[in-house]
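With one protein chain withheld, the remaining protein chains of the complex are depicted in position.
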Amino acid sequence: MTIILTAVLFATLLGALLALVIGVTAKAFEVETDARVETVTGMLPGVNCGGCGYAGCADFAKAIVEGRTIPSQCPVSTAVNITRIAEYLGITAGEKEKTIAVIRCGGSCAVTVRSPYNGVGDCRSAALVAGGAKGCDFGCIGFASCARACPFDAIEMRDGLAVVHPELCTGCGKCVDTCPKNLIILTPAAVDVHVYCSSPEKGAIKLKVCKTACIACRKCVKAADSETQMTVNGFLVTANYSNPPLPDLVEKAKCPTTALRLASQHAAGAYEGVSK
Amino acid sequence: MSDKPRKFKGGVHPADSKALSASKPVQTAPLLGKYTVIVHQNIGASPEIVVKKGDVVKKGQLIAKAAGFVSVPLHAPTSGTVTAIEKCPGPACVSVPAIEITADGQDDWGLPFEPITDWQNTDPAVLKQRVLDAGIVGMGGAGFPSHVKLSPTKPVDTLILNGAECEPYLTADHRLMLEQTEDVLLGAAILARILGLKTAVIGVEENKPDAISKLNGVAGKYNVTVQELRVNYPQGAEKQLIYALTGREVPIGGLPMDVGCVVQNVASAVAVVEAVIKGQPSIERITTVTGEPLVNPGNWRFRIGTPVSKALELAGGVKYQPAKLLLGGPMMGFAQNSLDVTVMKNTSGILLIPAGQVSQYTSEPCIRCGRCVECCPMDILPATISQAVENERFDWAEQLNVTACIECGSCSYSCPSHRPLNQHFKRAKAEILAAKRKQQKK
Amino acid sequence: MSNNILAITIGAILVNNFVLSKILGICPFLGVSKKLETALGMSGAVIFVMALSSLVMALIDKYVLSQTFVIAGTEIKLRFLEILVFIVVIAALVQLVEIILQKFSQPLYKALGIFLPLITTNCAVLGAAELNVKAGRGVIESTIFGTCSAIGFALALVLFSSLRERLDLAKVPAPFQGTAIALITAGILAMVFMGFSGLV
Partner (left out) sequence: MSETETTVVQLPDATQLVVSNSPHIRGGETISKIMVQVMIALLPAAIAAVWFFGLAALQVMALCTFGCMAVEVLWKKAAGQPTDSWKDGSAALTGLLLAMNLSAGAPWWICILGSLLAIGLGKQLFGGLGYNPFNPALVARVALLVGFPQLMTSWVAPQPGKWLACDALTGATPLAALKNHCSPASISDLFYGNVGGCLGETSALALLIGGAFLLSRKIIKWQVPASFIGTVALITGLAHHFNPELTPPALYHVLAGGLMIGAFFMATDMVTSPMTANGALIFGCGCGIITSVIRIWGGYPEGVSFSILFMNALTPLIDRYTIGKPFGYIRIKKEAAQ
């Protein structure tokens, strides 16, 4: 009995002593932290894609907790998740339009002129040497830098052309900066019609190096429900994303070079090697 | 200066292949029917075009004016009509704006400048203005505007003329020094006057003994010292040349004037003579057209704007298909994929390389042999940096001083694994610069 | 005495390296060895904790656990509380290190993450204390042994982390990536350390 009591007493004393020391130190070296940041971080997807504009999910969580941004800025989270975060913090989730990336080039190997290139197999490196060795100075170089950057495997390399799969793309925008030709833009997910060309050159020059270039023939502008649905900018036509054309435009316009495409059909390979 | 040939640390010794064209005297290329002058030929701001389609121009007439301090004007290579102002293949295989002039065959000098024969008693500022007006750039390859170098903001005590011509194959400067020896030295004297100096030194690699002895024969008259340099690539790189001649190290990110030096290419010096003494702007240059596949390699005096295809025709065309067409030398030149690119002020060579000699890059792993570390004239670690770049760790590459790299290509030249080291560094430098710009915007 | 200390030092650092010979403290060895910086931080923390805990434990051992107390006429030896006492003391010390580190080096605190409180369960710390008791070392020798064991741990950790940084750049076959190749490397390293056997 004595042994037990002594042991208990000794352990208690030791514990109390150490507790005192730790308590005093903890008070002396106190650091303030917000536990909510960690919780919110846990509720985020954790892929650290940076689509929200912050350096990773933890940083974004901190910004939400501090009120610098809103949960819906996360392009990857589902609506349910975003609502959960907002409820947890007692704030409004806000709204953000769902976007997807579009790579505005249709120049696969089959339809473009290319020079033999020997060097680093990376778009940004290749762009520094002979502009990527492609006939078109503005087209997809095809070394998959964007595909490697995509955390969701939404970009496929097909015949030397990067193609976005809209159903996989979350619109995080991680690929945008990797393209040395600035071909990638984030567009409203609801819009399916895009012009797959970015070259501002004259139509004749473009056609010399690429069969699917936009030659600014304006067939699509005329075929559109309203003239403002397609924007003409020099020798290049683009979809007007604030007043987007309807998907049936592709059918109606009969684009002679098939530069006007549906993103979903483009991903499915419907226009591969097609030219009229 | 001692008499012993000098060198810098590191470097490589590629086969110089200069014999193909070294003994060929400079020929003047015949007048062509059409010239396509690329507008942006200098480092810095692109000049502003001052002519429009349909304008009639005289030879030497201003066709584009300098836009800012680091920029040079451009002049018509011959008399004729401006027939187009549009894009043409540029030296980086990307289309660039150019002015197309169709010659009228008269080749009439407009003589835009009054010749200054009494240069010894002319105000240096007037001489410097002439260098700017004549549109003279560094003709060794970089194309840096000469008048900028002649306007140092720090005290300068040494004028160096770069006659090293360390690039294999190229012989344009060699022939120039041999055939226009007095002009080179006179140019040095004029440049020295602009800088307020009495003397100048000209560095020549010892594989050009004929040029050295010829220069030595008359150098005294112009107060110029001729210094032999050991054959070692990149001896002609500005920083390495300064080190070999003066023992001074140009700081990373610094300019020669930081160590009291100004370096000018010998061809630029001759262009200065033509601008000052004859009143002629910079509209032609000597270019080596060479390479094993060529029927008749040699050195030609081309007008700016001469298409490469015409230059190759002059050299008799090719015996067989080459693997690469380069503007410049094989170590730092630019590979071309079009024969329509035209001769520019800094085109020191047009070179065809046969398939057997061309360097094929593979991405075999680095075996850490250290060859690149040994030969790097900037004393950085190419092998480690390239691994950093392969893993996109540009912050690490910056820590390893990739920004000091002069892209001489010695590392890629010596790599037994055939790694594209130089391209990695180019990428790293571009990414670091882009990141800095982004930060500044914020 | 000095010879003995040399033997303890070399023995603890090289010959009987805690990680590579005794296979103690593998959890932090694998956990925080991905980057050299964190490995250095962890090394510092472990050296501090082990030196301090060896000293404190040797003192407790000498003045409490080895003593015979006579309480209410019964002779009591508290030796049976050895592990309990050791663990409590280690836990407290680690807690202290954590609090202090959080105050002074946030980045290191974050980088070490969960592995910092886990020093508590780093068997190397308890191992050092237990081995000291077993070998019957005095207070000074115990402290030296604890410190040197920690230095041995640190040496292995730093070597290993620099190797892993290099392995990060290597094209390791997919099945062997990550912990697999780390363990293989550790195995080769352990084999190398066998070369030191027989030194003491």
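So that you can tell them apart, the chains are marked A, B and C in the order they are listed, and the count of residues begins at 1 in each.
Following the convention adopted for this analysis, a contact is a pair of C-beta atoms (placed from the backbone, for glycine too) under 8 Å apart; a residue touches a chain by one contact, two chains touch by 3 or more.
Keep in mind the model is a prediction, meaning the values are calculated, not measured.
> Out of all the chains shown, which come into contact with the hidden one?
A, B, C
> Among B:Asp123, B:Glu206 or B:Glu313, choose the residue that contacts the chain missing from this document, as touch is defined above.
Counting the whole complex, the residue in contact with the absent chain is B:Glu313.
> Which listed residue (B:Ser23, B:Thr225 or B:Ser359) would be found touching the missing chain in the intact complex?
That would be B:Ser359, which touches the missing chain.
> On chain A, what residues meet the omitted chain?
113, 115-120, 128-130, 133
> State which residues belonging to chain C touch the missing partner chain.
Listed in rising order, the touching residues are 36, 158-159, 162-163, 165-167, 169-173, 176, 181, 184-185, 188-189, 191-199.
> Go through chain B and note every residue touching the omitted chain.
That gives, for chain B, the contact residues 9, 12, 14, 93, 168, 239, 243, 249-254, 258-259, 293, 309, 312-314, 316-319, 321-326, 328, 330-339, 352-353, 357-359, 361, 364-371, 373, 377-381, 383-384, 400-401, 404, 407, 409-410, 412-418, 420, 422-423, 426.
By definition in this document, only the chains that are shown with their structure count from here on.
> Please compute the C-alpha centroid of chain B, do the same for chain C, then give the distance between them in whole Å.
Whole-Å distance between the two chain centres: 62.
> As a quick test, compute the distance in whole Å between the mean CA positions of chain A and chain C.
46
> Give me the residues of chain C that touch two or more other chains.
Touching at least two other chains: none.
> Which positions of chain B touch chain A when the two form their complex?
87, 92-95, 334-337, 360-361, 363, 420, 423-424, 426-427, 430-431
> Of all residues in chain A, which touch chain B in the complex?
Of all residues in chain A, those touching chain B are 115, 118-122, 124-125, 128-131, 133, 137, 201, 205.
> In the complex formed with chain C, which residues of chain A make contact?
2-3, 6-7, 10-11, 14-15, 18, 21-22, 25-26, 29-31
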